[in-house]
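All protein chains of the complex are present and in place, except for one that has been dropped.
The letters A, B, C and D name the chains in turn, as written, and every chain counts its residues from 1.
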Amino acid sequence: MDPTLILQAVVSGVLASGLYALVSVGLALAIGVIGIVNFAHGEFFMIGAFLTYQLFVSFGVDPVFSLLFVAPALFLLGAVIYRTTIQYVLEAPELNQMLLTFGLGIVLQNLALLIWGGDPVSISGIAYRSIGYRIGGISVGLVSLVSFAVSILLVAGLYLALSRSRTGRAMRAVAQNRVGASLVGLEVNRVYLVAFALSALLAGIGGVMIAVIQSPTPTIGLAFTLKAFSIVVLAGLGNIRGVLVASLVVALAESLVATLVPNGGTLSNAVFFAIIFLALIWRSRRTV
Amino acid sequence: MSPNAMNRVRDLLPVVLFAVALWFLPDLLRAWSGRASVSYLSLVTNGLGLAVLALSWDILARTGQLSLAHAAFYGAGAYVTAVLARLDVGPLWLGIPAAGVFAVLLALGLGVVTLRLKGIYFAIATLAFTEVLRAVVRQLPTSFAGGSAGINVEPLFRPAFDPETMERWEIAFQRNEGYFLLYAGLLLLTIGLSLWTRRSRLQHAFTAIRTNEEVAGVMGVRPARMKLLAFALSSLSVGMLGAIHAHRVGSVIPEGAFSVETTVFALVTPIFGGLYTTLGPILGAGVLAGIEETLKRNLADGYLIGYGLVLVLSILFMPRGIVGMVRGVARRRRAARTDTPPDPATDGTTDGSEA
Amino acid sequence: MSADTKAVLEVQGLAKRFGGLAAVDDLSFHVRTGEIFAIIGPNGAGKTTTLNLLSGLLVPTSGAIRLNGREIQHLPSFDRTHLGLGRAFQVVQPFPEMTVRENVQVGALFGTPGIDRAEGDRRTDAALERTGLTRIADQSAEELTLLQEKRLEIARALATEPTVLMLDEVMAGLRPGEARQAVELVRDVRDSGVTIVFIEHVMPVVRDLADRVLVMDHGRFLAQGSYAEVTADDAVIEAYLGRDDEDDDDQHDDDREAPR
Amino acid sequence: MSIALRVDALEAGYGKIQVLWKVDLTVEEGSFTTVIGANGAGKTTLLRTISGLIPVRGGSVEALGRPLTGVSAARIVRLGVGHVPEGRQLFPLMTVRENLDAGADYLPDARSHAAATRRWVFELFPRLEERQRQLAGTLSGGERQMVAIGRALMSRPKLLLVDEPSLGLAPALVRTVFKALAQVREEGVTVVMVEQNVQQSLKLADQAVVLENGEVRRRGTGEELLRDPAVREAYLSL
Partner (left out) sequence: LSPLTGGAAGTGQAQKAGFELALQEINAAGGVLGEPLEIILEDTQASPEVALAAFEKLMTEDGVAFVGGGYSSGVTLALIESLKTFQPVVSWIGGAVSGVGIDGFDGIEELLADEPWFFHVHPWDYHNVDAATSFVADSGVETVALLHEDSAFGGPGSAGAQALLEEAGLEVTLREAFTSTLLGGSGDFRAAISKAQATNADMLYWIGYDSDVVPLTSQVRELGYVPQQIFGAPPGWPSEFGAAPEAQCVTGLIGFLPNLPTEEASAFTSAYTDLHGTAPDNYMAALAYAQLWSFADAINAAGSADEQAVMEQMETMTFRSPMGDWSFGPSELTERQGFDADMWLVFQYQDGVREIVWPLERATAPLASCR
């Protein structure tokens, strides 16, 4: 097989991992660090995408700039949702959180359906979406490159924030022992609020990216939630850096299979989840 | 009378009543609403299906294993019966028990490899399993499993039409009655399995494993064996459900048979109704199906927004599901009347687990 | 050691490493049938880890464990329980979703393979009776005082009808009066033919209960013998009891007050 | 001499259960108070109510000149009330070092002295220095207790509430801990300690209180109660 094809597959795979990381990092914060199982994460993502779209059609705002609005907007949305609902299930078992957030997901999805209709929407008239740089027969997509860079920055930033910064450590503390946290002077509820809103914000950034490279429908949420969950779990709960590695592994595998196997494109989901499955099993066997 | 005997009566009586009610329901509906009973039967049947799914899921959840693989058992069942029917081996109905058996084997296989996984790790592993299985089914030779186009499945019931004695809608009624009774039977079977785990020593083993597997082991419980048993009990009815459903809707396609909705509602319904109980998942299914249809009939667009809100509010105001809430009220009543402390026995059962 | 024929529990060259740390290191000792055997040592000496290795919650890095002459270090914990090795935990962990009775039933119904429900209930009642929990048997295990939790911890272990019962700091946090009851309970259990291995920091309790005492430090064997012997041992005083003026009058107080 | 803690007809409990019945307690600044009592007497509940972990149902709590009734636990800590809780309440997935630092991180004044305080804590418990990098969740029972005390000290409290610090500690270490607490008191910190180890804890106490069934049954100096036959019978004889 043509070597440049394989090389191209590797490059595409590496870059594609950026999107996965973007989708997952917020969830990694929510579930891995704060310990809130958020089934509506994909909906934050979807909302972010449609806000970007709306800003574009109504005011012709370029997605790059709409970040400045979408990110805070989702932070706000996250905060509101936390105050009105999540706040009350912190102590509740994981399953209750799942039901609650799943319900929220349905609400958000059908609201979006009501507002934007069921057809996929697309942001037109942005030149950079289809720009690719050719380096020795290999093409590198501008947007993928940027999203890859952004995701690395976000993940690295979040990791540093959580391990080094006081606020970051506060989030972990609150998640690990609420009583202990308040006994060292933390307003547990406020810390959670910030953390949850932050995870929504991160989802929003991913949403902007999706609005640029794809044409979202209101129903994309759940699929992304599940993939994000898988990546976060593969990375290991609470392991922010792991999100990058996990995303890289699955994206690379998808891309290689899609290239090397005839009709491999249809296997991408199978590959994705097969890796998740095998990795989890293998890990569970290894540790005693 | 020994407490066990008491329990047995306490359980069996309502079940028997429920069974009798189900048996007469079609004719009652018919007598009450005439031809409209046709669609009512379909709706109730859908509800029963949800109940079977939910209760089965709950059985496994009692060991602390949050499965996202029930769509896999369901879809596998659907395909087993479809393929058997196409290969034309034996009578049509044979596919249903076969589907059940296959689902159990599949579940045991999955159970063995996921034994050591806990909580969300287990959940995601089972989800991944479902997705992979769907992909595999798609890739199977078209001549065998129909590929992405799917397979047609013969209906189980083709009531003969006799213009003299009956109206056309009565054909539909008889067909729906047939499926209704199958679903009802399946639910009763599942109830049986569920009650067995609740009333036998399995109840202790399951709860112990759910709360702390290590301590359970030191108490002499065999966690692996118990979990696998739960897997088997939890997949049997679901496999058969998928099979019957396939006959009912005339075809199977990978997207439909292994759909995420199945997975999700298998878990949403018991939480809504009340976890780790027999009544909870069934109530949950009934109420949820009822609410959805009511909203659908009374609201125009966006009725699902209402549906989502119901879920949200339910968990905020009934954290232990319907059953938990009812028991809570009952207990407060008792406490109000006499000063006897609350009966913790009922308390424990609806208690959420820390997964 | 193997010279001793009546050894019900034998530990040889037992070791457990966590990464770089040797929590238990080349530890050997044996417990005789029907005796009360105490394990003491500074915090972090490896006592609980040893118990975890004995009850199968941890896999030893190396070493052998024999119960009635049979090697058990490779068996899962439930098998060891079925073979008669019972255990109560240092960090009390009842099943909060169950009542006290149900908690004990778990041990009774599964502690010995294939016993019927009636027998299970008999054992349950017996264990509840013994630990004085009958009165609150139907309370939820959520709302117990520390003392009650400790009793439940013991009751569950008893319900498995062990030949060897291992107790990890069950006296901690009990006030003297209650500790005395607990001591009686343990003696009484031993008299019914159960060998006892227990970990304790409360020295008077060790003094009153232990036939023999094993002292651990840094995961290793430090000393062994009667209470008097080990408490006189300089190494033990150095590592564990500490040398202190208050020390003596403590002892005196206790001695004076001790029931004889 | 001013008052560090004034508890007035305090009532508290859990759900339907009332645990504390009109408890009065006045603690002078810089003094050492020991609370003893049977299991379930309400000692822990008393401390948890003072530090705002459970709501005050009746009566009032006032510490360091400020009313605490209705104030959040976090604020109370920032006001200078440290608490070594029953059950340690550590952060299992953080290292020993991180657990200790957390004690100072969220109190500006304590943070500025963190390094010094940490050194002192390590002097008290050398083992913690060895185990700085170990996850708290994997510590032995006693080691956890050390971390819990260390974390509270890191916040440099003016009033320190300690719940059964000797629980699960080796005899030598028990004395070390009590010495440490005495030393803390020497540095002007007011200490309120709940203990089962009556013998040694009462020796330290300027004031001692016996709590039974949620009510104060006896008061006096440590020495007085040590001599009190009823107390000896109930809490010392073994």
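In this section, a residue touches a chain if its C-beta (ideal position, glycine included) is under 8 Å from a C-beta of that chain, and two chains touch if they have at least 3 such contacts.
Remember, it's a predicted structure, so these values are computed and weren't measured experimentally.
In the entire assembly, the chain absent from the figure touches the shown chains A, B. Within the full complex, the residue among A:S66, A:Q97, A:S151 or A:S268 touching the omitted chain is A:S268. Note on the undisplayed chain: of the listed residues A:G48, A:P93, A:G141 or A:G185, the one touching it is A:G141. Touching residues on chain B toward the chain that is not drawn are 34-39, 42-43, 45-46, 49, 86, 138, 142-143, 146-152, 155, 158, 168-169, 171-172, 175-176, 245, 248-251, 253, 255-256, 261, 296, 301, 304.
Summarising the interface, chain A meets the missing chain with residues 2, 5, 8-9, 12, 16, 57, 110, 113, 117-127, 129-132, 134, 139, 141-144, 213-219, 223, 254-255, 258-259, 262-266, 268-269, 272.
In this section, only the chains that are shown with their structure count from here on.
Distance between chain A and chain D, defined via averaged C-alpha coordinates, is recorded as 44 Å. Chain centres here are Cα averages; for chain A and chain C they lie 49 Å apart.
Chain contacts: chain C has no residue touching two or more partner chains. Multi-chain contact residues of chain D, defined as those touching 2 or more other chains: none present. Residues of chain C touching chain D in their complex: 18, 21, 40-44, 48, 90-91, 143, 145-147, 169, 172-180, 201, 203-205, 208, 239-242, 244, 246-247, 250, 253-254, 257-259. Those residues of chain C that touch chain B in the complex are listed here as 55-57, 76-78, 81-82, 87, 89, 93, 95-99, 102, 105-107, 109-113, 117, 120, 138-140, 142, 156, 160. By the touch criterion stated above, chain B contacts chain C in their complex at residues 4, 201, 204-205, 207-208, 210-212, 214-223, 341, 343-345, 347-349, 351, 353.
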